[in-house]
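What you see is the complex with one protein chain gone and the rest in place.
The block that comes next holds chain A.
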């Protein structure tokens, strides 16, 4: 028994494969995809266990190589299960039985020493390797056929669904799972020594990368959004292949040139290789990275942007749901008050309907309470399910003027001076929904008018901050201001400091500005006035 470096690598891969398979399996035992992965890992790891042990223990070589080949024979079944489950290739499901039958016959043949020709062995520098028998060749052909079928299926589907899938995560998943398997397909290099080609079976490198990629994707991304991981995987696979090839070339050439030289030691060769690798690693990685980005991940930036947009939409939706939950609680309270009045008045209707005073109160109070409920419900609908923005080129200055002229009578009555300072000039024309913006201005002006009790100023300014591509609209009043305690809550639905008011006005304003991709902040000091600063993309 002799432990060599050639045996250690496959044994490490086997250990890694078994552990990863089990790890992924125990993460979610019930998930079919995790079980498929476990089977695949076990099959391939068994091959590496058999191979590694056969290189260590020469007396038991036959048994260990049989163990390894058992994994190789069973691997296509696990692979097909994965494809059937993941890609939903139904036709493969129908032929799955054939895979089982073939594997069964292969195993019988292997263990009865028929057709596997284990007596015919290739002897290489790194160890013994079995000659490929008829079943091993068939096994290789079947695997290649399955992989080709998967590619064909993918390209047919890709053509059909290209337009539909190009922006969805489903397409990404589809494409990158395929790439992971492509990396894995390189491990078929292990077949080469079985046909007499003197190459150390280093397919374990690709298996290791594949196993890591898939397990990482399953656990971290639930098999979603794995493009970044796979991109790295592709880059490092190519890098490892090139470095290994260079190493083999160096070994081969130096064996030929320096064999006869006195003092030639393999340590010199190893050191030279290490120096070379250190020097080559980064530039080579960069080159491969730009190559991979150019040919494999052309659309990755756009897809990433799509994904970001999708995630942002989800955040917005969940924010809105949270707000609706707050609204529902607030709404329940706001509606309970008018309901109480309506209920009490109807309760006393029989007893007091002849009382004219009661009738007058009934008419007034019940009527106004019904209106109140109607207002709350309409505003709630506006808030919870905002109408789609109808964006068009909108002159903000014109819109501000129009809104102010709507209120001109009230402004005069309340002795409010309007001061305009439109610093943004022609840059005030932006892409916006004029009706929704008008609602914003109207709400803010009405708030300012409420805050100014006995004459004051309403200052409306616009400006373009030099460092940003935004338009700033400032609406300022010299009214009573907002208490510092209330300031953090002014945009909360149903938060009101006014005697009459639903507390929805400012939350609707906030929602509209956010829908426009802008921002609104409020500065206020009790007794001195309030300033709203709106920022909109220009």
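Just a few scattered comments:
Keep this in mind: a contact is a pair of C-beta atoms (placed from the backbone, for glycine too) under 8 Å apart; a residue touches a chain by one contact, two chains touch by 3 or more; residues count from 1.
Here is the rule we go by: contacts and distances are computed from a predicted model.
One chain of the assembly is not displayed; among "ABC-type quaternary amine transporter", "Pyruvate ferredoxin oxidoreductase gamma subunit", "Membrane bound FAD containing D-sorbitol dehydrogenase" or "Two-component system response regulator", its UniProt protein name is "Two-component system response regulator". Interface note: of A:136, A:190, A:208 or A:369, the residue touching the hidden chain in the full complex is A:369. Listed residues A:336, A:353 or A:398: the one in touch with the omitted chain is A:336. When the omitted chain is restored, the residue from A:63, A:344, A:378 or A:435 that touches it is A:344. The omitted chain makes contact with just one of the residues A:361, A:438, A:457 or A:489: A:361. Although one chain is not drawn, its touching partners on chain A can still be listed: residues 332-333, 336-345, 347-348, 352, 358, 361, 365, 368-369, 496-499.
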